[in-house]
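Dropping the structure in here first, questions after.
In this view, the complex is presented without one of its protein chains, the others remaining in place.
The block that comes next holds subunit A.
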């Protein structure tokens, strides 16, 4: 991999836009990620091949290439490695990489030593330290070995490496003020890079032409390694570090009434009350979260699965399985449906619901709520030898009171008023 030009482009996967060092690796990736049958896990060679296999062997149709980014899911396109990629997509890719290259050239001029090519001594050594410093991140070392360093691997990488940060992260200044140039930069940036990449955080910035490393199989959405070097990472860290002293969290109450009534869904208008910049319509989140589905695809069609009433979730996919019951209810709602968790007032027949205070209970118990004089922190050990258990006709803590409880803290033992339960209801 010492060639400067590989057909002018490093091998990249048309389906998910990831970069690879070698076409062989690219093909392995495609076979494992895009051309793998979700039923029998057989690896096919092409998209159409997968479709045919599913049809013939499992009698199932598939409508898109698995783990592909939106717009690139066409199952009919016969793409194998770099072959078969439509020309316009190739051009688009070239253009984007060009742009990244240009920015990299600019940056290279500013450096004292261009060490990205093959000089791997210093960055290499600095590389080890950060890894040692992060024992917690168990998977950092294996991940960072392959091709992370700009110095290893093809020289074509580094220029693409310090790629267009402006296009990647809108609003981030291209250069971190005060960041020293020269030798220090690669180390610092690499270490920061490692810390950020090395953990399962997915920044919401997704750019289709971001180049990816093969090692990061489970974090494809992380912007290119290279993007996060030098300016980007410190710049990323900075905004969150800057305290927002003057800006109120909410506009004052009077104003807030207006903003709320006006437009709950249009951020620009609500932020007009705040002095600081408006923030763009928050669509990155949906874009950012859509792509994780391409990789971990737990729910095939999230919006439709979640919005229908009494729906079920799709909890299983080829790559992952959601450990959750299928119904689209919360775990507590599901559990509360059980008869044993229905309000036990109905089981309380042995001891009459309205009882005189302190009189109530099965012999061996003290009522929990009895006004026991003394400090709360005092010796309350003698308290409730209370028999727990859902099914027991446990005693109500206090005397029952007639329904329609009247407030007033001064009132002596107040109990639960017999709750109005809907028998057999959902709750």
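Here is the rule we use: a contact is a pair of C-beta atoms (placed from the backbone, for glycine too) under 8 Å apart; a residue touches a chain by one contact, two chains touch by 3 or more; residues count from 1.
Going forward, contacts and distances are computed from a predicted model.
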Listed names "Proteasome subunit alpha type", "Transcription initiation factor IIB", "Rae1 protein homolog" or "V-type proton ATPase subunit", matching UniProt entry of the absent chain: "Rae1 protein homolog"
Per the whole complex, from A:77, A:90 or A:318 the residue touching the absent chain is A:318
